[in-house]
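Below is the structure I would like to discuss, written out as structure tokens.
Note that one protein chain of the assembly has been removed; the remaining protein chains are unaltered in position.
Residue numbering begins at 1 within each chain, and the chains themselves are lettered A, B and C in the order written.
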Amino acid sequence: MAQIHLKPLVFADAADGVIAMAHFAGARHWVPATGADKARLTATDVIEAEIAGPKHPRASAEAPLHLARYRADSSIGAIAHIHTVASTVLSRRHAAKGALRLEGWELLKAFPGIATHETAIDIPIVPNDQDTERLAALVEERLGKSAPVHGYLIAGHGLYVWGASAKDAIRHMDAFDFLLTAQLHEEQAR
Amino acid sequence: MAQIHLKPLVFADAADGVIAMAHFAGARHWVPATGADKARLTATDVIEAEIAGPKHPRASAEAPLHLARYRADSSIGAIAHIHTVASTVLSRRHAAKGALRLEGWELLKAFPGIATHETAIDIPIVPNDQDTERLAALVEERLGKSAPVHGYLIAGHGLYVWGASAKDAIRHMDAFDFLLTAQLHEEQAR
Amino acid sequence: MAQIHLKPLVFADAADGVIAMAHFAGARHWVPATGADKARLTATDVIEAEIAGPKHPRASAEAPLHLARYRADSSIGAIAHIHTVASTVLSRRHAAKGALRLEGWELLKAFPGIATHETAIDIPIVPNDQDTERLAALVEERLGKSAPVHGYLIAGHGLYVWGASAKDAIRHMDAFDFLLTAQLHEEQAR
Partner (left out) sequence: MAQIHLKPLVFADAADGVIAMAHFAGARHWVPATGADKARLTATDVIEAEIAGPKHPRASAEAPLHLARYRADSSIGAIAHIHTVASTVLSRRHAAKGALRLEGWELLKAFPGIATHETAIDIPIVPNDQDTERLAALVEERLGKSAPVHGYLIAGHGLYVWGASAKDAIRHMDAFDFLLTAQLHEEQAR
């Protein structure tokens, strides 16, 4: 899970946002098996990286996926990468279709630009790839062709979710987890 | 989630009730993706509104649904609106029938007026509608024709639940969540 | 949930046992919608009753079920009555058979007298009845004919569980919840 802010921001404020996201996701067990307990992340665990600069030596392998999103959409202030059970299971079940449709749920209104439940969002699903530069390119190509959305799924892997701020990204994490958990239960009755 | 008390009540006491309901529901993740952490709500987050007066500038879009209930039933002292996974999934699955029947469960006795499990309640389900004035009118029409009940579902949206006091509304939230979760599991075996 | 000890015990120790059981069950949401938060029970919430004496004025409606167990089996030091999702769902699903068989699970060894997983226990299931004196008589008749067991189910209602001490009853609550939750998942795959 990472968050990289545009230069003008003060590092301490950006670090606070990263920590808030990590504590929220860690407490819900959405960052399993990373070795570090994200629920106890502190400022010294946070790195600062240039969006267009060289790879930070402590950056995770998934940094290209974060950086590509920031470059593609300047309105993004925070990105979280989480592994929830529902997102991981559904990302695999619907992978062949290339997207998971969420339709008609009131909680879709948690996302900016959605004012009614009478809508559908297609969350892109990309196949997993250990070459994260190549994966980032595929993700951005897919997102470039899609209707605006605040997250995407990597099949069998997890969820990327973003917002204008860390607070927005937290709200979107919570919304996606609720919606995907509801969707998982709905599909089990079919 | 909102609670609006009749005039004679002291605001501080009413605010305490709202806070107790918010903390209870927030800790169970029943108010997802609202931006504010309901588990940490304080008195300054609580508003006071006239049941028959003009719309409060900080009132949520769902205020008409709360106000209509208070006007229709003077025994109501507290209303909570929550989004639980079970209520959201079942509200959609049974929407076409217009009601979800809960029958034979001991915990139905958590609701006033129910002294035996040998009973059934039909929880009305109304279609979701972003026009909350129109939705409130439909809800009240449906409740007016129904046997007494302490909650209703909005399809794909969530649950409204009420009681004579905040304490009662909390007990009813807990009862509905248990009953709807049990119902969801029971239906998965069919 | 109640616990009633034989006379020679000191009330303070018995109350500590009741409180430990209530805190354990309350924290797991196994005592829903009772109005009081069992996770915060204190000694003043605990009552003392004679096993053969008149009904205590603050005793719950379910006291006869507890008292009948104490009278029938002098080795019982503590009884808990809990409502878990798995016990409530399975108690209804298997009600017609009159028992739920748990077979082959290692955790059956949590119960006294069971030293191997190569065993089965038949947890009696009785139909629910608001006449708790009549229900207690039926339960004791059923238990009298059954192989020794440390709990029984009331259909659509919940679980009674006991042990020689509050600590044992807590261990048995935990074992039943695990076993019934596993059983529920196993049945969903059939």
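As a convention for this text, a contact is a pair of C-beta atoms (placed from the backbone, for glycine too) under 8 Å apart; a residue touches a chain by one contact, two chains touch by 3 or more.
What you see is a predicted model, and the numbers here were worked out from it, not measured in a lab.
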Touch partners, limited to displayed chains, of the chain removed from view: A, C
Of C:Ala39, C:Ala59 or C:Ala182, the residue in touch with the unshown chain: C:Ala182
Per the touch definition above, residue among C:Gly35, C:Gly104 or C:Pro148 touching the missing chain: C:Gly104
Contacting the left-out chain in the complete assembly, out of C:Arg40, C:Arg58, C:Lys97 or C:His117: C:His117
Hidden partner chain, residues of chain A it touches: 29, 32-35, 83, 85-86, 88-89, 92-93, 128, 130, 154, 156-158, 184, 187-188
Hidden partner chain, residues of chain C it touches: 104-107, 110, 115-118, 167, 171-172, 174-175, 177-178, 181-182, 185-186, 188-189
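Following the convention adopted for this analysis, only the chains that are shown with their structure count from here on.
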Intersection of the contact lists for chain B and chain C: none
Homomeric contact chain A-chain B: same or different residue positions, threshold half: different
Whole-Å gap separating chain A and chain B, where each centre is the average of the chain's CA atoms: 31
Distance from the mean Cα position of chain C to that of chain A, given in whole angstrom: 44
Residue list for chain A, restricted to those that touch at least two other chains: none
